[in-house]
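These notes are about the structure you will find just below.
Note that one protein chain of the assembly has been removed; the remaining protein chains are unaltered in position.
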Amino acid sequence: MTEVLWANLRAPELSELARRNAIVLVPVGSMEQHGPHLPVQVDSLLATEICIRAARRVREREPVVVAPTVWCGLAEHHMDFGGTMTLDFDTFRGVLRCICQSLVRQGFRRILLLNGHGGNVSALNVIAGDIGRELEAPVFAATYCYLAGTAQRYKDILEQQENVRHAGEAESSMVLALLPELVDRESMAHTQGTMTNMVGPSGAYRFRSFAELTETGVNGVPAVATAEKGELLLDAAAEELAETLLGDELW
Amino acid sequence: MTEVLWANLRAPELSELARRNAIVLVPVGSMEQHGPHLPVQVDSLLATEICIRAARRVREREPVVVAPTVWCGLAEHHMDFGGTMTLDFDTFRGVLRCICQSLVRQGFRRILLLNGHGGNVSALNVIAGDIGRELEAPVFAATYCYLAGTAQRYKDILEQQENVRHAGEAESSMVLALLPELVDRESMAHTQGTMTNMVGPSGAYRFRSFAELTETGVNGVPAVATAEKGELLLDAAAEELAETLLGDELW
Amino acid sequence: MTEVLWANLRAPELSELARRNAIVLVPVGSMEQHGPHLPVQVDSLLATEICIRAARRVREREPVVVAPTVWCGLAEHHMDFGGTMTLDFDTFRGVLRCICQSLVRQGFRRILLLNGHGGNVSALNVIAGDIGRELEAPVFAATYCYLAGTAQRYKDILEQQENVRHAGEAESSMVLALLPELVDRESMAHTQGTMTNMVGPSGAYRFRSFAELTETGVNGVPAVATAEKGELLLDAAAEELAETLLGDELW
Amino acid sequence: MTEVLWANLRAPELSELARRNAIVLVPVGSMEQHGPHLPVQVDSLLATEICIRAARRVREREPVVVAPTVWCGLAEHHMDFGGTMTLDFDTFRGVLRCICQSLVRQGFRRILLLNGHGGNVSALNVIAGDIGRELEAPVFAATYCYLAGTAQRYKDILEQQENVRHAGEAESSMVLALLPELVDRESMAHTQGTMTNMVGPSGAYRFRSFAELTETGVNGVPAVATAEKGELLLDAAAEELAETLLGDELW
Amino acid sequence: MTEVLWANLRAPELSELARRNAIVLVPVGSMEQHGPHLPVQVDSLLATEICIRAARRVREREPVVVAPTVWCGLAEHHMDFGGTMTLDFDTFRGVLRCICQSLVRQGFRRILLLNGHGGNVSALNVIAGDIGRELEAPVFAATYCYLAGTAQRYKDILEQQENVRHAGEAESSMVLALLPELVDRESMAHTQGTMTNMVGPSGAYRFRSFAELTETGVNGVPAVATAEKGELLLDAAAEELAETLLGDELW
Partner (left out) sequence: MTEVLWANLRAPELSELARRNAIVLVPVGSMEQHGPHLPVQVDSLLATEICIRAARRVREREPVVVAPTVWCGLAEHHMDFGGTMTLDFDTFRGVLRCICQSLVRQGFRRILLLNGHGGNVSALNVIAGDIGRELEAPVFAATYCYLAGTAQRYKDILEQQENVRHAGEAESSMVLALLPELVDRESMAHTQGTMTNMVGPSGAYRFRSFAELTETGVNGVPAVATAEKGELLLDAAAEELAETLLGDELW
């Protein structure tokens, strides 16, 4: 069985995976504006792709399956731009809770929510903690670009950014690698991004619309993106996620 | 602009669609066992495909866009089989409410939730009614196989069923037309389905696990499915949905 | 013990009925405008009366009791008219859940919610399903006019309608049979009703105030109502419900 | 218009009452064990009757209407006995909130919830306060036997009790006055009641099942009940309620 | 171990108290306007002080600990004045439920919520009842000034009031005894209070802002307050609470 996508499998195959205590990767993304040059699916696309690539690396040593993508997250701060959808916290929690509960009831015990959207990070920590305790099963949350190894490898690959920023060099590169036909290269070349963080002075945080930070909806430098970098970035994240999943202490 | 998928569009394109008062089709499906021969994504796959085909028919006369698929619905009655995920009612309502609210806040006013899963029907009526009233926008719910014209056209195409049943002749045919490589033809040819309805004697309804009705998880006759019928069925539903969307009285 | 009304019984009698595994019928209605000629209690009155008549038919073969009537349901679509009260979905669910939970805790295991209001139908399916599963007891929902046998018998009795419509021939006849002094015959004779369904073209549903459909609040033809038809209709529904309750496969 | 019951009125009559700013009395009771001799509807019956009698006294000076009875309240402490139904707090609040909201949306502004059940008292204070503030309308809660005048008049009428107790002298007398055929006089004559309060030593309160206090489910002395006392008690409460409603400062 | 404050104890000491089945007193107050002369912490201060004094009386016979003070309660009716904070009912219930649940999970079984704020009384009855039943542990609620003995002793000590009123003789005296530096004696001497109850004519209750009753925010006669009376009042309440806790029938 070489298929890793839950959606493509049949019920008896998934029952068999449960019996073998397969790892379930749940990609968690967003559907939100990514500047004038990238499609709104970016965060969901990248989280899914990294799960698939990690699953392919892992499956020879551990059974693994990639659940359908939770394509809507917490994107209130992007609502001032077009094309954005957002859940509220309670619904986001409800969705993740119902999915994990379904998995545990079907016999799966090893779950990792792989996140691709900055706005989901704090909420996922709260939610994964509560769900894991309630279901008495290890439910991990991780954001691909904050995995320690990824962070380092990304820094080495990127030219004008130190990390992943919204619709900037890293994300634009990865979309170029995966869905180049959906990138508007003209606007990618000319869009100026801001270079701020969402967090305020000295670590005090408050809600802030992304529109307060940037007119273009971009944070970072999309103009220097290339498909080649994108491939490297995706593989680096997948590699790091695979190592995490196979690590001694995780489960 | 010939792209109809929300996820593939960029923010400015979606803002433009909102300004043009585009129709938004939201495919609503499920992720649940569909017998030993079909992948678990069937209901989501079909709802999405029918939306896309209908959007292509409609877009010359009306701007239209297909939102990402709500791929998890109410499938508690399938939880005794493998591969099933389910939301609870409150979460399902929350998801649809947040999506519609995001759409209305972005400026869209014409929304239709196109459903492909029997277990969602009653809940969608409740939810679409409540959301539409709350948002003061017409939010329609429809299940493709219950659209009046579809029902009649399906009856004419099918050989051993009068309508769509779970993993039977109709659904198996449509999946053969779309994703033949995911169908296990061996088990499709030999699986016996039940021929019951979920509703009890004389219209009294209670919760009943699908496993009470059938050991195989199938309702209907998958063995007679063909890709040709599948194409006809998909087009019939898309045609009917397109006519509904363009009908005089809808919006 | 010939009394069938829960409210009229004493605690030890109800404990005895629980020990005998009595069927509990819960009438579920509404309190809403029914045109200028009928009192607002119609749906609650009729659901209750049909339960009582069915219980009298059943009680020689099965112990049975009729709970107090849930007289308020989902009537938002009638709020533009006078005299209407409505619950929201969550409260309606809460009421039915608490009642069924009380019954199950007292030892009752066979429950049927007998509905008399169109606006409750979808919600009752959702609710009865969820409650039954949660309480691990069969909790049925049925709407009297949709019971298969009732539908046919009603068609034969009615002159100008094919089925029950809001404040039309059928409902007016039944109220004439039960509470003639509360019917305003003058306005009954002259009120014109619409002849539409709440469901839109081709099965797409959205919320619609009843006032969009009719100025009078009436759907159907009240002018041809008679007490004689009313008696026949009530007995037909009671007969059909009794047969359902005594059917082989129900519990 | 001499009819005071909401349920018996027609929509235009209720619209007219709203226009005239009629007082709405909402009887709030319970459905719970009342010893071996009284039917389980006692608290609902009495609250309703007192509202009707008060309305008849009031209607010459003020328009007034009696809503259908909220027949289920908070009776968890009676669940150890047969025949009891209970709501949880949130559902009870939901029901009262939806009713009051419906009334206010229909144009009514003067609402009094008239309670007949001890277990509802604290909750009603919380709920009426919150609803009244939310709806920006005066929503009063009152328990008939705690109205100052009633308390005094009751004391004078009763022989062996100082106030209303559960299924004792006062309640048994009132049921004898209204529904004598539902009273089991044999057990009424012989049932020993406890004489305790639900509140513990020195005003510290905790949840306590009624079964901790009494085996018979009775608090007080039913044996001395008579229909004559019952009539006096009902009239005293109705008189007091009418005076309250007509008082200068209430609305 | 002579320390009675939970907050001042170390984890092993609290574990030991749980093992010894210690009584836990939870002071419940408010943070709200108390006229121009008293600090806003009055109700929390007094509930806490009375718990501490009672604990010191009790601890030789029973192990006892005073939890941190729930310093925010239901004070919506004081929001028209400055300095007031309020919870809504659901949050207030949530806080008390989480605290009691934490206590029970740590092994404590004897809990009393000692209230110092009139606006909390009804809610606490509802909440303590529900929590106690849910946790299957005796959870008592009591308001210090309504404890039977306190009421009598207070009457004897006070000159111009019969009981505790908002920011009047009793409360002002007790604050003078505890935190005299926070009392504005000038305004205390000259502020006129109202002498009304929050409850309306004849026991009918509705929400009423405190500003409807008094411009000064004071109910009672602060001018006659003295620290000496305050000491007597505090000791009387503590004495009564201690007797209640040691009473035969409480736990």
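Labels for the chains are A, B, C, D and E, by order of writing; each one numbers its residues from 1.
Rule of thumb we're sticking to: a residue touches a chain if its C-beta (ideal position, glycine included) is under 8 Å from a C-beta of that chain, and two chains touch if they have at least 3 such contacts.
Given the structure is predicted, the values throughout are model-derived calculations rather than measurements.
Novice: Specify the shown partners of the omitted chain in the complete complex.
Specialist: Taken over the complete structure, the missing chain's partners among displayed chains are A, E.
Novice: Please pick, from E:91, E:152, E:192 or E:209, the residue that touches the omitted chain in the full complex.
Specialist: E:91
Novice: What does the interface between chain A and the hidden chain look like in terms of residue numbers?
Specialist: Its contact residues with the unshown chain are 76, 88-89, 112, 121-123, 125-126, 128-130, 132-133, 138-143, 146-149, 200-207, 240, 243-244, 247, 249-250.
Novice: Which chain E residues touch the hidden chain?
Specialist: These residues touch the chain not displayed: 6-16, 18, 31, 33-41, 44, 67-68, 71-72, 79, 81-88, 90-91, 94-95, 97-99, 102-103, 105-106, 179, 182, 184, 217.
Quick note on the criterion: only the chains that are shown with their structure count from here on.
Novice: Ignoring chain C, which chains remain connected to each other?
Specialist: A, B | D, E
Novice: Answer with same or different: of all residue numbers used at the interface between chain D and chain E, are over half used by both copies?
Specialist: Counting which numbers both chains contribute, over half are shared, so the two copies meet through the same residues.
Novice: Based on mean C-alpha positions, I'd like to know which chain lies farthest from chain A.
Specialist: The chain lying farthest from chain A is D.
Novice: I'd like to verify one number: the distance from the centre of chain A to the centre of chain E, where each centre is the average of its C-alpha atoms, in whole angstrom.
Specialist: Centre separation, chain A to chain E: 50 Å.
Novice: On chain B, where are the residues touching two or more other chains?
Specialist: Within chain B, the residues that touch at least two other chains are 88.
Novice: Chain contact graph: line, ring, star, complete or other?
Specialist: Looks like a simple chain-to-chain line, open at both ends.
Novice: Can you name every chain pair that touches?
Specialist: Chain-chain contacts present: A-B, B-C, C-D, D-E.
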